[in-house]
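With one protein chain removed, the remaining protein chains of the complex are shown where they sit.
Chain naming follows the written order as A and B, and within any one chain the residues start at number 1.
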Amino acid sequence: MLPQLFFGYFAIVTIVLSIVIITRKNPVHSVLWMLVLFFHIAAIYLFLNAEFIAAVQIILYAGAILVLFLFVIMMLNLKEELSSERFIGEWPIGIALGLSMLLFIFFAIVKLVPGPLGKYTIELVQKETHTKAIGKVLYTEYILPFEVASLILLIAIVGAIVLAKKRT
Amino acid sequence: MDKYLFIPLLPLIGFCINICFGKFFQDKAHWVSILAVLGSFIISVITFIEVAQGKIINYDVYSWVVSGDFKVSIGFLIDQLTAVMLIVVTSVSLLVHIYSVGYMHGDTGYYRFFSYLNLFTFSMLMLVTGNNLLQLYFGWEAVGLCSYFLIGYYFKKQSAADAGIKAFIVNRFGDFGFGIGVFLVFMTLGTLHYTDIFANLDKIQNQTINILGLEVGMVTLIALLLFCGAIGKSAQIPLHVWLADAMEGPTPVSALIHAATMVTAGVFLVARFNPLFNMSETAMMVVALTGAITSLFAATIALVQNDIKRIIAYSTVSQLGYMFLACGVGAYGAGIFHLFTHAYFKALLFLGAGSVMHAMAGQLDIQKMGGLKKYMPITFWTFLIASVSIAGIPGLAGFFSKDEILWLAYNAGTIGKIVWIIGTIVAALTAFYSFRIVFLTFFGKFRGTHEEEHHLHESPGSMTFPLMILAVGAISAGWVGIPPLLGGGNWIGHFLEPVLGHPHVHATHAEEWMVIGISVAVAVGGIFTAAVLYLWAPGLPLFIGRQFKAAYTILWNKYYIDELYDYTIIRPTNWISSRILVNVTDAKIIEGIVNGVPKLIAEFGARLRKLQTGFLQHYAMGMAFGFFIIVSLVFILVQI
Partner (left out) sequence: MVPLEWYIALSTVIFVIGVIGFLVRRNIIIMLISVELMLNAVNLSLIAFSHYLQDLKGQILVIFVITVAAAEAAIGLAILVSLFRNKAVVHTDKITEMKG
């Protein structure tokens, strides 16, 4: 009973927070509500026995990406935002498309048949800590994607600097 | 490289050199062409001697298309018929080239003239040496093209340009039938080479084709269609209208093309296809009657014309009628013999007329000439020889060939007798109008202006030399065909026999003497009448003209044939072109499609372009919509 209750709280708050995020006039407010959202999502990850991921979520998302957003928003100094139109003219179509997408995926979820179970049971993961388990898999089987991810980050650094520097 | 290849090749090379570099040669441009044709002539003589010794040349030089049974190639068939034609073409062409040096002296397009003459000689040689119908057709069209170039040589003169177009278009009518005939030959026999055609002719002897409900014999149809082309090219009725107007071209052109060579291509065609024509009585009757009627028709028109070149042109039409008459009664050899002699005396008549024109500074009306014989003796004597020859006085060339035709026509059944009578009447008329020219031009008092009288002089050597050579030909060319009756061996008849056959002769020697006697009598009678009317009683022609005014007007207007064609063919065609074809078909239909299709595409594109709004969220909505479509398709098709 208790797990469902906690899950219900987190779920409802997450949904409400997302709706709030997309409807704020001031982008700074949106970003701040996003911070709260990330904490709640990290909590849901904890429910799913993924402590490492929860930590990574908070460190990366809340600590790096959000801060980046805030920097840029404040640098842009958008004052006139507060008084202009929030939604585009065709917003009913957007909402209709979104809701139809929701309907379709719900239809699919109802018929969900999960596949065969793997070997990483909860007990196994809890025996050696989650971090170690992920580390073991990441650095042996998935070493190549790991290296590629590092290259992606390199590209991001170089690209960001090139795109945003002042042309003198 | 056989020497036979050079016979047409040398004039072609001469043409190419002259057309590209003639501008730099200026007055010396004639050397290239004369040397080229001289080379052709020498090789033709050598070839003739070889053929006379029994050699027949038949080979393909270059195969253009070989696909299954269909073979198109450039090839040479030099048998007795071709050898005779080669001599005619190259000798007359050579003499005309030499004549043109004097006649065209000082003309601005000097090199152009010689290059066209060479091109014409090349085309005519390709025509006669070909061993398949396609090469003949190529030569046929090419000589028509050269004729157009040369008739319209003085292109700045409107009448000359018009005459060139008229010649080409009238020829086109004939060539249309000719082309269909070639197609039919290919369709029924599967081949275009002469030897193969003649070998397979008996297979289609009884084949018929159904046209509009009538069963028409295939052989007759093909023969008549091929004859269509001959009608156009050789200016027979009803396509004779172009030859008189073709006199707008320079006189050497008239001599070469419209007397000796191009117009005889039709006779050559009929003679070459004699196995085909022999199989169809209807076709032969058509050929004979067309020839006879044309000769009578043209001779009557020539009686009253005043333009010296036009009279000689109608005389050509009339003599060509004789040749077709001969072919139509089966005497192909006699027709070719007359072609041979006619080439010389007709070319001589034209060149002589050119000499007269040269002296009279371009004057053409014989009513304004007279008494020229004391100013231009060489021209006078050669012209007289030619006129005596064409009239058919015994001893000269025209007598032997014309007589052969009349005798063989007499032997050829009922149709033969009819055309014999017509032919004899035409012989009388021919003698009459030929000597009309002689008497009006060379005898009597000079009827022109004083300045013209002071200018009268004999032509230069380059012009009189060919006249003299041709005069020798006009006298002696007939001696190769002296009939057995008069002591000769009819050498040319026997020479051409392997190719052209020999018609049967039923009548007796007495009848042969009678025929000869009648034709000589009518010739002398014609000359006598001309002398009466134009030499001894000059007022008489005017009196006769006034008495028979209606007949005179019809003859003078050439039976109004040109006007008839104008009303029935030319005006309706112009009307259709300008009203219907330009306004409706061209402007509305074709331009409608050509402009309409891009317009349609542009409009469609303009509508479609509105999808690209440039607005980011619209594109994202498109993606979401796509997701929607695909997933619903999956749901429907897989029936979740």
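Rule of thumb we're sticking to: a residue touches a chain if its C-beta (ideal position, glycine included) is under 8 Å from a C-beta of that chain, and two chains touch if they have at least 3 such contacts.
Values in this document were obtained by computation on a predicted structure and should not be read as measured data.
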| item | value |
| --- | --- |
| Interface partners of the hidden chain - shown chains only, full complex considered | A, B |
| On chain A, residues whose C-beta touches the chain left out of the figure | 3-4, 7, 11, 14-15, 18-19, 21-22, 24, 27, 30-31, 34, 37-38, 41, 44-45, 47-50, 52-53, 56-57, 60-61, 64-65, 68-69, 72-73, 75-76, 78, 80-81, 84-88, 90-91, 93-95, 97-99, 101-102, 105-106, 109-110, 112, 114-122, 125, 133-134, 137-138, 142, 145, 149, 152-153, 155-157, 159-161, 163-164, 166 |
| Those residues of chain B which, in the complete complex, touch the missing chain | 609, 612-617, 620-621, 624 |
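Following the convention adopted for this analysis, only the chains that are shown with their structure count from here on.
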| item | value |
| --- | --- |
| Geometric centre distance via CA averages, chain B-chain A, whole Å | 96 |
| List of chain B residues in touch with chain A within their complex | 615, 617-618, 621, 624-625, 627-628, 631-632, 635, 640 |
| Interface residues, chain A side, partner chain B - complex | 88, 90, 93-94, 97-98, 100-101, 104, 107-108, 111 |
